[in-house]
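Structure below; questions to follow.
The complex appears here minus one protein chain, its other protein chains still in place.
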Amino acid sequence: MLTRINVGPIHPSTHGVLRLVVTLDGDTIVDVEPHIGFLHRGVEKLAENRMYMQSESYMEKIDYVAPMAYSDLYVAAVEEAMGIHPKERAKYVRLILLEFQRIASHLLWLGAFCNDLGQIFTMFMWTMKDRDLILNLLQDVTGSRMFYVNMRLGGVSIDLPPNFEEHANKLLDYLEKRFKDYETFLEKNPVFIERTKDVGILKREDAIALGVTGPVLRASGVNFDVRRDYAYYVYEKLHFIPQVQTKGDSFARYKVRMREMKESIKLIRDALKLMPEGDALGMPIKLISPPVKESEVIVRRELPRGEGMIFMVTDKQRPYRLAIRAPSFINLSALRYIAKGARYADLFSILGSLDLVMADVDR
Amino acid sequence: MKIKKEELIERLRELSRSGYNYLVKITAVDYIDHLEVIYFIRNMQNKKEENVRLDLKNGESLPTVIEIYKSADYYERELSEMFGIAIEGRDVKRLLIEKWDGLEAPLRKNFQWGSEYKSG
Amino acid sequence: MLRPIIETIKTLGEDRFTTTFPEEKERQPDNYRGLHRLDIETCISCGACERICPNKTITMVDANTSRGKRKLPQIDLERCLFCGLCEEVCPTRCLTLTKNYEYTEFDRRRFTRRPEELR
Partner (left out) sequence: MLTDSFGRLIVEVIAIFILIVFFDYTFGWLERKSIAKAQFRHGPTYVGKFGILQNLADIVKLLAKENIIPKNADKLVFSTVPLLLLALFIFLIYLLPFPDSLGIDISVGLLAIFVLLSFAPLLIFLTGAASGNKFSLISAQRSVIMSLAYEVPLILSVAAVALYAGSFNIADIVNSQAKIPFIVLMPIGFVVFFIAMLAELERPPFDLREADSELIAGWLVDVGAPYYAVALFVDYTRMFLGSLLISLLFLGGWLGPYLPGLIWLLIKAFVAAVVIVIMRATTVRMRLDRLMRFGWFWLLPLAVLNIILTFMLFVK
């Protein structure tokens, strides 16, 4: 006999407002139907009615876990439309801040993932502490804890403070030590291994056919990372290796993100060494934006959740059409295929390992 | 590349056989007198990208490509909800919002909304 | 199984990280973006802040000052995103964002701050 359960929109592990209609046969999932749209704000339409640099703070709210990544994506699109190239130092500054943002985002994911598996907030609080230290550092740079709005055309709004390098190195050392602790804490725990290994397997061909992105794609054995394949900023100068796992299960997705955080630490260290002196400040906000040169722009960035893309058809002072490819959106659409045949308890292991931000799904 | 609506399925099938097996996004742009639908597809082997564009007249429907790209599912649903494009060949459910209070196709340029939300 | 438990016991000995909020407060950098502050004397009533605000937070209203009746920005804190664009666009740097971030009211209408209240 089939049972239908309504999970959400208010449920401890749907990370915001996601409604899943789950059809169960005993304890086995027959079908999962996601119902989304509870957080729809029509960002694309809002951007059409605002001047280019006004929309930046709206873009940040698409993904409230990693806001800077989105504002960078948007500002890069505007820069390309106007033919502005970011300053050399600004490229490094942005890269450093974005990698810090990536670590912060993955840390929050790690905590939330352990919560989904049934832990009582221990890992969550630990990773929140580390994330908080990163946010404090970013706050010193940008002036705000969560929504930074610090990307400007050609650079950033505030340059790095003089003691930034020292603080950052100290924080990175601390984080490196903590990551080792986390790995012992989780990987030496047989129950964690049991709950993640061989759960929610997504094969390579399916991953490509379903169009999943980011860590989920890389965990299925597809060696694709925008940071390498469409290198932007100074990623090609730094020794950057995309993290790939072949298994495609929840554990592989965990492993990819864990390794990515370590890779980000390396990237930041390298970038701090190579960063040139000089000026990183971009153009200040004006009531009239510079003239637009391109009529259509496509910009790709590797956001913490996967590949983000902006397709913008430009007009004089405001975008004519702004289309955002949100990584969580397409990762959610894969849930139905991954969860089929899994146990009901594993639904949340799978859902957690996809790293969804509902605001990003609904836009 | 710009193609006609009739060729769409054929061309995409050809492309997906020749290695363009990853659908990045389907989106549309409203040019008031017509719509342009764009398929961004990528070859996962050599990371090359291709844009397949086609023009749609207002009120014209679009054939589904879900048999070629599984990931087209959500994009097509989004397209039909946001632009009011009917999708042929599959049952399209509303994706985001069940009802827009009589207002359809919010990303069309003729979508009416309160002037107080406009700025700048 | 034992190694994770040892990790947990190790943290029992570490310092607490959270703060008991109303008693101790977070440290803020100098460029923190909190509530607005308006210097009425230097404001030239140009309205740039009103035009740049992405969220229609700011409206120019009539206000009585020592130099007579003028148009000055009024801020609706319910809509404010604290993005700081108004501060950046202000030609005389009279509208600034302070370090103060606490605002609670019992009445929604109190969130609309008149120019005289922006101190």
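Letters A, B and C mark the chains as written, and numbering starts fresh at 1 in each.
Criterion: a contact is a pair of C-beta atoms (placed from the backbone, for glycine too) under 8 Å apart; a residue touches a chain by one contact, two chains touch by 3 or more.
Bear in mind that the values here come from a model prediction, so they are computed numbers and not experimental data.
Colleague: Can you pull out the displayed chains that the omitted chain is in contact with?
Modeller: Looking at the complete complex, the unshown chain comes into contact with A, C.
Colleague: Touching the absent chain in the whole complex: find that residue among A:71, A:101, A:115 or A:314.
Modeller: In the complete complex, the chain left out is touched by residue A:115.
Colleague: Which residue among A:38, A:58 or A:126 touches the omitted chain?
Modeller: Here the residue in touch with the unshown chain is A:126.
Colleague: Could you pull out which residues of chain C are in touch with the chain that's been left out?
Modeller: So the residues of chain C touching the missing chain come out as 1, 4-5, 7-9, 11-12, 14-18, 20.
Colleague: What is the set of chain A residues that contact the non-displayed chain in the whole complex?
Modeller: So the residues of chain A touching the unseen chain are 3, 5, 11-13, 27, 114-122, 124-126, 129, 185, 189, 191-192, 194-195, 343-348.
Assume only the chains that are shown with their structure count from here on.
Colleague: From the mean C-alpha coordinate of chain B to that of chain C, what's the distance rounded to whole Å?
Modeller: For chain B versus chain C, the centre distance works out to 41 Å.
Colleague: Once you find the CA centre of chain A and the CA centre of chain B, what distance in Å lies between them?
Modeller: Chain centroid spacing, chain A to chain B, equals 25 Å.
Colleague: Mind checking the centre-to-centre distance between chain A and chain C? Centres are C-alpha means, answer in whole Å.
Modeller: Whole-Å distance between the two chain centres: 27.
Colleague: In chain C, what residues contact two or more other chains?
Modeller: 51-54
Colleague: Scan chain B for residues touching two or more other chains and write them down.
Modeller: In chain B, residues 117, 119-120 touch at least two other chains, as defined above.
Colleague: Quick one: which bits of chain A touch chain C in the complex? Just the residue numbers, please.
Modeller: 50-51, 53-58, 61, 122, 126, 129, 132, 139-140, 142-144, 147, 149, 157-158, 181, 184-186, 188-191, 284-287
Colleague: Which of the residues in chain B come into contact with chain A in the complex?
Modeller: Result: residues 21-25, 27, 29-30, 38, 40, 44, 47, 69-71, 73-74, 95-98, 106-107, 111, 113, 117-120 of chain B touch chain A.
Colleague: Where on chain A does chain B make contact in their complex?
Modeller: The contact residues of chain A facing chain B are 36-37, 40, 42, 44-46, 49-51, 54, 208-212, 222, 224, 229-230, 298, 307, 309, 311, 313, 317-318, 320-321, 323, 325, 329-330, 332-334, 337, 362.
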